[in-house]
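The other protein chains are all here in position, but one chain of the complex has been omitted.
All chains are identified by letter, namely A, B and C, in their written order; residue positions are counted from 1 within each chain.
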Amino acid sequence: MAQVGETGVSELSIAVMGAGRIGALHTELLQQRVEGARVTAVYDVFAESACSVGSRFGVPVAGSPEAIFDDPSVDAVAICTSTDTHVEVMIEAARAGKAIFCEKPISLDLDQVDRALAAVARAGVYLQVGFNRRFDPSHAAVRDAVASGRIGDVHLVRITSRDPEPPPIPYVKVSGGIFLDMTIHDFDMARFVTGSDVTEVYAKGDVLVDPDIGAAGDLDTAVIMLTHENRAITTIDNSRRAVYGYDQRVEAFGSGGMATSANPLDTTTVVHDASGGHGSPLPYFFTERYIPSYLAEWQAFVDAVREGAPSPVDGMDGRAPLVIGLAAWKSIREQRPVLTSEFG
Amino acid sequence: MAQVGETGVSELSIAVMGAGRIGALHTELLQQRVEGARVTAVYDVFAESACSVGSRFGVPVAGSPEAIFDDPSVDAVAICTSTDTHVEVMIEAARAGKAIFCEKPISLDLDQVDRALAAVARAGVYLQVGFNRRFDPSHAAVRDAVASGRIGDVHLVRITSRDPEPPPIPYVKVSGGIFLDMTIHDFDMARFVTGSDVTEVYAKGDVLVDPDIGAAGDLDTAVIMLTHENRAITTIDNSRRAVYGYDQRVEAFGSGGMATSANPLDTTTVVHDASGGHGSPLPYFFTERYIPSYLAEWQAFVDAVREGAPSPVDGMDGRAPLVIGLAAWKSIREQRPVLTSEFG
Amino acid sequence: MAQVGETGVSELSIAVMGAGRIGALHTELLQQRVEGARVTAVYDVFAESACSVGSRFGVPVAGSPEAIFDDPSVDAVAICTSTDTHVEVMIEAARAGKAIFCEKPISLDLDQVDRALAAVARAGVYLQVGFNRRFDPSHAAVRDAVASGRIGDVHLVRITSRDPEPPPIPYVKVSGGIFLDMTIHDFDMARFVTGSDVTEVYAKGDVLVDPDIGAAGDLDTAVIMLTHENRAITTIDNSRRAVYGYDQRVEAFGSGGMATSANPLDTTTVVHDASGGHGSPLPYFFTERYIPSYLAEWQAFVDAVREGAPSPVDGMDGRAPLVIGLAAWKSIREQRPVLTSEFG
Partner (left out) sequence: MAQVGETGVSELSIAVMGAGRIGALHTELLQQRVEGARVTAVYDVFAESACSVGSRFGVPVAGSPEAIFDDPSVDAVAICTSTDTHVEVMIEAARAGKAIFCEKPISLDLDQVDRALAAVARAGVYLQVGFNRRFDPSHAAVRDAVASGRIGDVHLVRITSRDPEPPPIPYVKVSGGIFLDMTIHDFDMARFVTGSDVTEVYAKGDVLVDPDIGAAGDLDTAVIMLTHENRAITTIDNSRRAVYGYDQRVEAFGSGGMATSANPLDTTTVVHDASGGHGSPLPYFFTERYIPSYLAEWQAFVDAVREGAPSPVDGMDGRAPLVIGLAAWKSIREQRPVLTSEFG
């Protein structure tokens, strides 16, 4: 595509950087199911990973990041590398004038995030952070019920977010811990649903699933209470192991009613016998549950970049959940409610 | 109570005739949970039954039907005797000027029904037939969705009506068979929901639950298709044995939408594990499921008698389902659709 | 009844003390729908209230509390007076050797509770505190899923408890505030479901429903986090005004699964149109929702007293939620998590 903003005859050319699980998924979706986009390069520090993804989805492999940044035909980059490299890649991409999609979290370090966002601001490029759950139709409908005034002023939000199984311990160790790795999605959801920033955080957690997680300095079970600027109170509960599948629910309660999203099920089938009705399991994990959200996330990206529209998940939306997560960790350490303003 | 129609300071005095299972239930509900009524006598040909019910619920036992009919303080009689005696009791009650509640069916013989209704008409007394399901709040809400125009013109009605277990074979033999004993409630529901009489009946049945039912000349599994005057088509399916409990559902589909009633459950609890969600059983049978309908049925009776209002389930409502049931049996025998007009 | 514990030929004779809304309700249920019990006296400081209840349900009115305590034919007393009188009545009833049912909370003052419990202990009488929700079949089934091991070790509990409308301001002022008046039921539920005492309380609240509640020194919206001895974490959220009705849900999540209770609905009817499916409202408030729990509560009382069995909701079960409630208020004032051990 020649330019951002022109009405799109040509397709948006996207380079995927990082060919791990999430990079491969984005490549597949962009190549096959998103209108108006085409993956024109894939890169990974492990050439083998890039080659594997490239051959599966018919995408040329780039020999270096520079090959991508220097290629004027590349409109956008999708940053799917490991978290500790996001900032440097983002800064390079911004300098190169590329529209940017960056997986969450931008960084585990707030100063680094600020460096990256400053570079994006200077370059004036488009940035969208990968909080895909905003694009889930069911959660989005809860938010719409708030944003439209359908349920009045929002007073209470409840977010249930439970994984089916913990990540590997080596990953746990570099992940920033449960609040920056897992709950960060829920922090974003709390801001998204209420339309309001978070002022105070109180967190409580424990190691009830796997002692190795505790030995790695992390928690596997947590409850977090957030107070918003608009005085709504959000409660989040997390577990790293829900044996019944990926449990993802949002509830917003307000002066005019309540809106809830529930878990979709694998099938609608129910078998009834003398012991009761027996329904279907939940989707196992995010690749089973959230594909529609990834598709909508990418469609929003492609449409916004092509139309020159503002990002639905901009840099500040990427930064705020990190602050909340850091406050949650401080709350755990100090056993008290922590103000987000303590993080400047 | 001195007179029907006066604003009720005094309570309606009701005599219950027949102290079997349903008579005992009506006595209990009237004594304890219906406003504005009092059971002032109970009678049964088996004095022991009457005494048992009388002592349990604090009701005097009448020594004979005449003692009831001749007692001017008795306002109303509830006919809960065996079906073959309904007509004679009703004629006597009508002569005595009592308001009448009669359990369904009025009779298995259409001529006898007509005799009873003629006596009621001559006496000008109130008559309400015991089609309690009309008063179930969930089914009634389906009917209201039709009657109010909420779902437009009604095109299709589906009624599922399945018992948890068959009645005893001796009862089967005198019951009039599945269509007059069990489906008769569904025939009434079809008329109630659509607000339209039935013109044609096609029935198909089999013996799939218990061969003894077949040996008794009856069916235990049936599907019946009804065509209404307003061109709606109702489908009813029956089984004498649903292992998961008493299955009672109504669905009305129209030009403007659909209304459905589902089965209530014993609890709202769901247990989720790796195999899915596991809900609660259904109520076992009518005494578990339909108490609210009996209460509302009696409240409607008491209120209508006291206010001189028309009966919500009058003699013609008692007669019509019998005609449909006789047509269903004829359809089974002749393997063809049968017009209700064939019954004059 | 002559003696507690004998197999019950005669009925348990219960005197109801306090003829306000809840006293009237208990009288009605005991008189009409509980097996093995009979209300033999009703008393209220306002004789008119006692007379009104007495005449409606056929119960003699006692002229004084002493007339009840001194009557050897009275087996049990139901204390339904205003909260500030519970303790004195309980002490008198204990001295008189009566089995005791006491509405919650026993008192707003912990020392007073201890005085009352000491009197009960000295007298060796039966005491059951009115936490009726334990007897709700749906919540009880959640607890059973935990107690039976069906969902493994319990990690997280969520209780939603929202009233349809706030109480009158004069009542608010003497109620002990939201935590002692409303949430106290949820504190009991948390102990009941987990089977474990609470060690730590963190509470957050606001006035979002009605500023007059704030002016009265109370909150109308609150979230409370409880840590249990067994390391489970319970989250409770409360609002004094849910426009959609009385919202009462419990969820227990454990290592082996999850159990949830949902709100029953007025009907099972759903109307479908182009905008979606439209279901029935919730029961409006506790008298619509919790009648089955009151009935089961009373049946448990009657059965336990007659059989000499232990109370399912004993004095310590009445005391513990008060401590949690006091800790919640302290947490609000001091903006920190509070240990229940701070209350001795």
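Throughout what follows, a contact is a pair of C-beta atoms (placed from the backbone, for glycine too) under 8 Å apart; a residue touches a chain by one contact, two chains touch by 3 or more.
Everything quoted here is computed from the prediction, not taken from an experiment.
Asker: Tell me which residue among B:M225, B:A274 or B:A304 touches the hidden chain in the full complex.
Answerer: Only one listed residue reaches the unshown chain, and that is B:M225.
Asker: Check each of B:Q32, B:S52 or B:T235 against the chain that is not shown and name the one that touches it.
Answerer: Reading the full complex, the residue touching the unseen chain is B:T235.
Asker: Looking at A:V61, A:A116 or A:M258, which residue reaches the missing chain?
Answerer: Looking across A:V61, A:A116 or A:M258, the contact with the absent chain belongs to A:M258.
Asker: In the full complex, which bits of chain B touch the chain not displayed? Write them out.
Answerer: Chain B touches the missing chain through residues 152-153, 155-156, 158, 160, 162, 202, 204, 206, 208-209, 221, 223, 225, 227, 231, 233, 235, 237, 239, 241-244, 247, 253, 255-258, 335-337.
Asker: Determine and list the chain A residues touching the chain excluded from the picture.
Answerer: Counting over the whole complex, chain A touches the hidden chain at residues 32-33, 137-138, 141-142, 145, 150-151, 256-264, 266-274, 280.
Asker: Where does chain C touch the missing chain, residue by residue?
Answerer: These residues of chain C touch the chain that is not shown: 243-245, 265, 270, 272-282.
Basically, only the chains that are shown with their structure count from here on.
Asker: Going by average Cα coordinates, which chain is farthest removed from chain B?
Answerer: Result for max centroid distance from chain B is chain A.
Asker: Do the two copies chain B and chain C share over half of their interface residue numbers, or under half; same or different?
Answerer: same
Asker: What is the distance in Å between the mean C-alpha positions of chain A and chain C?
Answerer: The answer is 43 Å.
Asker: Of all the residues in chain B, which ones touch at least 2 other chains?
Answerer: Those would be 270, 272-274, 280.
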